[in-house]
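For reference, the structure discussed in these notes is given below.
Every protein chain but one is kept in place in this view of the complex.
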Amino acid sequence: MLDPATTSYIVLALLAVLLVIGTHIGVALGLAGILGMYLTIGPDAAWAQLAMVPFATTNSFMLAVIPLFILMGSFATQANLTTDLYRTAYAWLGRLPGGLAIATTFASAAFGAASGSTVVNAAVFTRMALPEMTRLGYDKRLSAGCIAASGTLAALIPPSILMVIYAIITEQSIGKIMLAGLVPGLLTAIVFMGGIYVRVKLNPSLAPMPKEVISWGERWKSLYGVWGIGVLFLLVIGGIYAGLFTPTYAGAIGAFGALLIVILKRRLTGKSMLEIIKDTGITSTTIFIIIIGGMLFARFLTYTGVINDLSAYLISLELAPYTYLLCFIVVFLILGMFIESIAIMVMTLPVMYPVLTGVGYDPIWLGIISVKLAEISLCTPPVGLNVYVVRSASPVPLTLENVFSGVMPFVVMDFLVLAVLIFFPQLSLFIPNMMS
Amino acid sequence: QAEFNLRWAHYLPNTPFLEIENSFAEAVEKRTDGKVKITGTYAGGLGGAGEILNLAGRGAVDFATSAAGYYPDRLPVWKASQLPFVFDTPKQAIETFKTLREEFPLFDEEMKGMGIRFLFQQPLGSYYFVGPQAGCDTLEGLAGKKIRAFGSEIPKIISAAGAVAITLTTTEMYEAVQRGVIDYANADVGNIASLKLYEVGKNICGPIMTFSGHMMTISERTWAKLPEEYQKIIMEEADAAQQRYLDWVDDNGKNAIKVINDAGIQITPFNADEMAKWKAATPDLVQAWAEDMAKRGKGEEANKIAARLKELAK
């Protein structure tokens, strides 16, 4: 057997090559993980893990909320909830500098209350807002970047797939973490909107002003459009806190609620149902294949013990608590350049979580920090899931670089929010503390 | 310098709850002068509860710790060790199965079929009901109440009490009681203390039932590779750990009860007459197990085990 260090180099090189030539990310991670286990532990381990992981990962009640949240998002879109939201946001914010981008961010944040998946958010608003912004002559980097970045808001604003995964790994309360994400999510949205305003104010050519004028009457009337999202939010979050169902059932209840709204609005046709089913199937399968590959890769890394050794070393140094936090952030972001967020959580948390809570950090707050780091990772090159989604869902021609360079200013703003969340833990914790 | 670097996969996070198992690994290392080194990976890092015994059997890990309940068709014989309403104390559950294992080769054969070997078993503390309302000490109080269940057997006894079984994981319980999704949590006394269930349910009744917890196993492939002297050390330390566990479970139970009492909560014992009525209303779970084994073509030996089990548990 090869030693873990040599194997790690070989495996990382293979992973890099596979990624660069355009292999499916899940396949690249899975194949690299299997080769790694084959070389370090032996064929028995590699084959046994390959036999277990794909089935165990998909045949899971906890992870079933992922396709159900996606389904909920598809129904909400079909019910025109997103379009209505977007109209409302546009009516109120459209006359600001960069108004359409600001409205998109606002609408994406609000839709985050109904969608648990950053990927769903990014895909929905790429199809809906990108053509509008293109028509108005918006800089395509600004418009694509804003959609990719504000799509990640779905991870902090409950419900959220990433929070479910954090809660499962760390055995924390799903409900508490979801509540804790509300303020940080809104804060991020506000910072994004402010950032767009300032950038367009400084450089008006990024976003030409629309000619249409919106009357106050139309504005008030547009507010009617948000009832659907409001109802869904109350149903899902309210239902959990009223004790009507456990958070693991939030996906089924939310999807069903969204379906009822579609039927109520008389927008359910056979054709649209077919599209929703296809879309949900495709999005779920692409996400799960990455989770399966990421899990195999994570098992390989766990076998090598590199993260374990690293953290044992860090603990032995008896550093100040914030140094550990800094290490966690750096490790997360480096992995976040290459690996999908869910897999990073699976790899780092079993090791770093006990260390960080051991030095006194709050587990719920740590969940919010982890989700924030995951949001950043979703946008950083070379592997940035949300950027890919915008690129692949775009009806307007875009290159991956367009989106990556467009999203960078938002990543900078994300770091600003991260710093605020670190220095003011109460922003995350006061709501869950109030509720218990 | 280690001669054997062995990997141990555990399905639970590394908490003081795993003290005895960790001390087993340390003792093996120490007695082999570090020639056998055991590295633990906890919280399902190398595989979830339903994966790791398979992984050990196939040689992907060397030691594995999980419960028989996660392998209903791979370890059906061992499932008998997790039947409720059979034993009075955790100690009795462990000792009964120690005897059964010695008398009936079926237990070891079943593990061998999976490619693993039994080392020792964790005794779970007794189970109690925890909820905001009083009355969990009688059948009348339980009637129509929603009570947390798990696995295949617990729902049967809850239904027999006229209550409604709601399947929930351990981590979901606290919130479920707090928000009123269920009327009573159902947990072993150690978990009631560590999950702070007494915060959301001031009424605790029991003990209701007790049975064995998870098992420490070693991969047969690993076992075959080890020289006899190390095998001997591992078996001796496994027996010692089993013994320590029996002492530990009483202390752990007492400590947990102290934590609960210190929070100002007294445990209401389940009414003895009511318990007798409840057990009478419950189908014979040992018999049901033997019937299930008969379907698997092992009825004859299972009947013998069932008879002996009832005799030992008396």
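When the chains are written out, they are named A and B in that same order, and each has its own residue count from 1.
In the analysis below, a residue touches a chain if its C-beta (ideal position, glycine included) is under 8 Å from a C-beta of that chain, and two chains touch if they have at least 3 such contacts.
Just so we're on the same page, contacts and distances are computed from a predicted model.
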{"item": "Omitted chain, identified by the protein name its UniProt record gives, among \"Tryptophan synthase beta chain\", \"ABC transmembrane type-1 domain-containing protein\", \"TRAP transporter small permease protein\" or \"Probable succinyl-CoA:3-ketoacid coenzyme A transferase subunit B\"", "value": "\"TRAP transporter small permease protein\""}
{"item": "Full-complex contact with the absent chain, from A:363, A:381 or A:425", "value": "A:381"}
{"item": "Residue of A:11, A:178 or A:255 in touch with the missing chain, whole complex considered", "value": "A:255"}
{"item": "Residues belonging to chain B that touch the chain removed from view", "value": "69-70, 72-74, 144, 146, 151-152, 155-156, 164-167, 181"}
{"item": "Residues of chain A in contact with the chain not shown", "value": "18-28, 30-31, 34, 47, 50-51, 54-55, 58-61, 63-64, 67-68, 71, 131, 134-138, 205, 208, 244-245, 249, 251-253, 255-256, 259, 274, 276-278, 280-282, 284-286, 288-290, 381-383, 385, 388-389, 391-392, 395-397, 399-401"}
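Convention: only the chains that are shown with their structure count from here on.
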{"item": "Approximate Å spacing (C-alpha centroids) for the pair chain A, chain B", "value": "38"}
{"item": "For the chain A and chain B complex, residues of the former touching the latter", "value": "41-42, 44-45, 47-49, 51-53, 56, 167-169, 171-175, 240-248, 299, 302-303, 305, 308, 350, 354, 436"}
{"item": "Sites on chain B touched by chain A in the complex", "value": "7, 13-14, 39, 41-48, 50-51, 54-55, 58-61, 168, 171-172, 174-176, 178-181, 221"}
